[in-house]
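Every protein chain of the complex appears in place save one, which is left out.
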Amino acid sequence: MAEQTGNHENGAFERAVRTAAESGTDKPMVSNTKSNKQAPVVDEKPTDSPDLLSMYRRMVLCRALDERIWMLNRQGKAAIMASSQGHEAGQIGSVEALKKGYDQFYIYYRDLAVLLELGLTPTEIIKGFVAKEGEPLSGARQFPTHGAHPEYGIINLSNVVATHIPQGVGAALSAKMKGEDRVVIIYFGDGASSAGDCHEAMNFAAIHKLPVIFFCENNKYAISVPLKNQMAVDSVASRAEGYGMPGIEVDGCDITAVYEATFEAAQRARSGQGPSLIEAQVERYLPHTSDDDDSIYRPPEEIEEAKKRDPLQMLKDLLYSSDTLDEEQEDLINKDARQIVNEATEEAENAPYPATNDFYKHVVGDNPA
Amino acid sequence: MAEQTGNHENGAFERAVRTAAESGTDKPMVSNTKSNKQAPVVDEKPTDSPDLLSMYRRMVLCRALDERIWMLNRQGKAAIMASSQGHEAGQIGSVEALKKGYDQFYIYYRDLAVLLELGLTPTEIIKGFVAKEGEPLSGARQFPTHGAHPEYGIINLSNVVATHIPQGVGAALSAKMKGEDRVVIIYFGDGASSAGDCHEAMNFAAIHKLPVIFFCENNKYAISVPLKNQMAVDSVASRAEGYGMPGIEVDGCDITAVYEATFEAAQRARSGQGPSLIEAQVERYLPHTSDDDDSIYRPPEEIEEAKKRDPLQMLKDLLYSSDTLDEEQEDLINKDARQIVNEATEEAENAPYPATNDFYKHVVGDNPA
Amino acid sequence: MTIKTVLEAVHDAMQEEMRRDKTVFVMGEDIGARGGVFLATQGFLQEFGEDRVIDTPLAESSIAGVALGAAMHGMRPIAEIEFGDFIWPTINQIVGEAAKVRYGTQGKLNAPMVLRAPHGGGVRGALYHSQSVEAFFAHTPGLKVITPSTPYDAKGLLKSAIRDDDPVIFLEHKRTYRLVRGEVPDSDYTLPIGKADIKREGSDVTIITYGLMLHHCLEAAETVEMDDIDVEVLDLRTVRPLDIDAILETTKKTGKVLIVHEDNKALGVGAEVSAIISENAFEYLDGPVSRLAGPEIPAMPFAPPLEDMYMIDSEKIANSVRQLAEY
Partner (left out) sequence: MTIKTVLEAVHDAMQEEMRRDKTVFVMGEDIGARGGVFLATQGFLQEFGEDRVIDTPLAESSIAGVALGAAMHGMRPIAEIEFGDFIWPTINQIVGEAAKVRYGTQGKLNAPMVLRAPHGGGVRGALYHSQSVEAFFAHTPGLKVITPSTPYDAKGLLKSAIRDDDPVIFLEHKRTYRLVRGEVPDSDYTLPIGKADIKREGSDVTIITYGLMLHHCLEAAETVEMDDIDVEVLDLRTVRPLDIDAILETTKKTGKVLIVHEDNKALGVGAEVSAIISENAFEYLDGPVSRLAGPEIPAMPFAPPLEDMYMIDSEKIANSVRQLAEY
């Protein structure tokens, strides 16, 4: 079903991993840091206590990458960008609780950290934003972050919000039919929860006790539409009961809370107990996308307030308070992230646009319509 | 917006009303028995205690009509029929609690009793089943019971299950915008609750606190699909909380219970407190439609069991136990109903098919596409 | 060879494919214990069990979406939409998503799914059990759309659809289900998607059609034989991709083409066939490429005289053929 996606640019991400190793911490490295040199690691078991320092490092990298892409957009170099800033703990914490290269990740456009966690390199990701050859998800046919990477279990077919929710449920149905103990996690926003597809999919998954985690990154806005215009209730998780599955509200800025909630949901899913709905309360620090201007509809104080629970800061505080991180190390991590991102930017920008010779290809399999 | 629908055949229904009056009960007639001679009654107030005997009489008539149509189908004379048998208390009890000629009724194909309650005559209804001229809802362009009767507030646009739920919500939005205290009741089955449109509509209505009653006639089957394959929960009403509205389970075979629940929901709606979801637990005694064969998928014992709570029998028992009904009267009621239905059948059967001269009309208003 | 109905052909094709390939499964409303409202899956639950015969909730968008998801992960779902008229909620998942899976992932994913639906009218089904829905899908790159007319074609093409690696919309005209019988080989066979079939050879006028209308066209061809008009009838069988070669070949042969379909005329399949002929065989035309299609009203009304006015029959077709022949 899957074709090879061609060479990946690995340099930057490899370096991230190496830097992490070199920077030397007391804790052992988590087993699932990934290198793209080797084939995707299959069936790697999440542990009970993930390596927080490693997760911090990855969060720093993600934030740096995110900021860079935003900047590239402002410079007119990168196309539209939906920032993950404020969502990182939800994304990293949940991936960490799952089996990379085995479980399936139905993501949406804001899941930059999920892409990084699953194995895409910063170079590959930036290539998406500058639409360059070697973009691994769609060959730059689609918007950044869209397409698929079957080896990594990444599926992000379209921009049409919520359509991927029934698709993810179908992936879980397939796993169940084949007798695999694969979990499918479906990421979506609060906005997506209003769509009919979300309802139909949750209902279907609950009926068949499918191994699904519905992971709602509730940042309280669908573009400019605040929660109060999206629903008459306070929580998306409150819908779960009406489908017959557990609904879990979790602080999406607290990476360990997210990790634990996801870990438990994955256990339920894998052991045949069916789907769960996790609502991770996250924050959106930037406008909806780089095309948006949130000053029209969002009071700046609200964003200031939200920044008090910046997931990056929260994790840093935790690491400092447990003496797992000090300033020197922090500087090093930041510096490394910047360097990785710099190199990735250069590599991506210097890459050519994709060739046009397969413009008509892949419409259908054999006999094009 | 509305054109006149032409002459109605009133004889049969008038007689029903007359018979009711003649049969003489101690209780006064409810104020909202209707005669088609006069213009639809606007803004009639439901009372606290509806006239049970009158409701019984109407239920008997509905059952007799339903049985007749089923028979006509078996004789090859009537087209497809979705029987209301087992649903009558839910339908009559709810209409009774609302303002006929003012509130809006978004019904579905099984709502025979609602049509009768709102003013359609048995003749008009049978005409729908035999596709004859004078059919008032669509001019026999549509399946029986489909189309609209704006004067009576009847809307049943299509056979596409659940599409009418957002439409009914739109009707309620219109009422709210115009400052009218109109209620919109939307009837639908358990099957319809699975559709995305149901979710989107309920959510919208709750957000805007619209004057809607979502009235689910849960007969535990969507054609052959039993509840357990439709949802992982026991009750449709349990979904209400997730939208931020009250969810009420009510015995749909108990006409007073239905009346009361609907009355309360209407009060909430009219006073700006927003929508309610009523789940009336009803029974389906016959196959899904006359085209169906339920013996393939439904154990006969289940139907036998269901018949123990036949809404007609339950109401009769109640009337007997309160000495409001005796055998003589019961016979008279039955006889009258039969006669009404006989006459209606004859009239409808003898009517011609609709003329074909407006075949191309009413595609669009002025300039046909 | 055995004589079968179209319904039996559809049933057998699915049954045989499910026996042959464990990744094939069916899902849809009432397809389990009920065996489908038209009984296309009769006996499937008993033979294949409820894991492979899934009675779904009434929720068409998810029927399509869940099938699509399963298809992208190694299964071959056959999703049934109970009536074509209820297929609209699937457009988002089929036209928006399934059709673009391969293109949007640069071929990394594909979706071997079949979406089946009985459609079309002439069965006293009124506005909402009569609609023709092929044009919506036939407009969409990435999809294949099959509209069989005979038991032989239905079986061979449905098997191909199930084995195809892309989304296929398989539209069975419900009036043909029990009405049309024909010989079907007892052994396994498939028919190529995208190949039209000459159902009758002739030299004066070509009728291009598909689905139920094929039968009325053949009848009309017999009728006008008495007027010494020798009609060729081309059955498109697949309306996306269209068999352009076959269309042009018969056009060049007769020089006069009538396209017949039950679906509304404007932007229907006939429009495309006409445009293709204009573009590619203009010089061979001895008369205007003509269309006889459903009138521009929304599907057919219920009352028998109204429905009859909608439906195209052999008489209407014969008249159009005569007109064209005289041109």
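To keep things simple, chains are lettered A, B and C as they appear, and every chain counts its residues starting from 1.
Everything that follows uses one rule, which is that a contact is a pair of C-beta atoms (placed from the backbone, for glycine too) under 8 Å apart; a residue touches a chain by one contact, two chains touch by 3 or more.
Computed from a predicted model, the values in this text were never measured in an experiment.
Participant: From the list C:R52, C:H173 or C:R240, pick the residue that touches the absent chain.
Facilitator: In the complete complex, the chain left out is touched by residue C:R240.
Participant: Write down which of B:S54, B:S84, B:N203 or B:S276 is the residue touching the left-out chain.
Facilitator: B:N203
Participant: Among A:M231, A:M245, A:V258 or A:I278, choose the residue that contacts the chain missing from this document, as touch is defined above.
Facilitator: Touching the chain that is not displayed is residue A:M231.
Participant: Would you indicate which residue among C:T41, C:T140, C:T176 or C:S314 is in contact with the undisplayed chain?
Facilitator: Once the missing chain is taken into account, the touching residue is C:T140.
Participant: Mind listing the subunit C residues that contact the chain we can't see here?
Facilitator: Per the touch rule, subunit C residues meeting the hidden chain are 61, 85, 88-89, 91-92, 95-96, 99-100, 103-104, 127, 135-136, 138-142, 240, 242, 264, 266-272, 274-275, 277-280, 282, 285, 287-291, 296-299.
Participant: If the missing chain were put back, which residues of subunit B would it touch?
Facilitator: Those residues of subunit B that touch the unshown chain are 1-3, 5, 104, 137-139, 141-142, 146-150, 155, 157-158, 160, 163, 165-175, 177-178, 196-197, 200-201, 203-204, 207-208, 358, 361-369.
Participant: Could you pull out which residues of subunit A are in touch with the chain that's been left out?
Facilitator: Residue positions of subunit A that touch the missing chain: 79, 131-132, 138-143, 146, 158-162, 191-192, 194-196, 222-225, 229-231, 291-292, 296-297, 353-354, 356, 359-360, 363, 368-369.
The rule is short, and it goes like this: only the chains that are shown with their structure count from here on.
Participant: From subunit C, which chain is the farthest off, judged by mean CA positions?
Facilitator: It is A.
Participant: Round to the nearest whole Å and give the separation of the Cα centres of subunit A and subunit C.
Facilitator: Centre-to-centre distance between subunit A and subunit C: 41 Å.
Participant: Starting from the mean Cα coordinates of subunit B and subunit C, work out the distance between those two points in Å.
Facilitator: Taking the average C-alpha coordinate of subunit B and of subunit C, the gap between them is 37 Å.
Participant: Could you tell me which residues belong to subunit B and also touch two or more other chains?
Facilitator: 194-196, 229-231
Participant: Find every residue in subunit C that makes contact with two or more other chains and list them.
Facilitator: 56-57, 59, 61-62, 89
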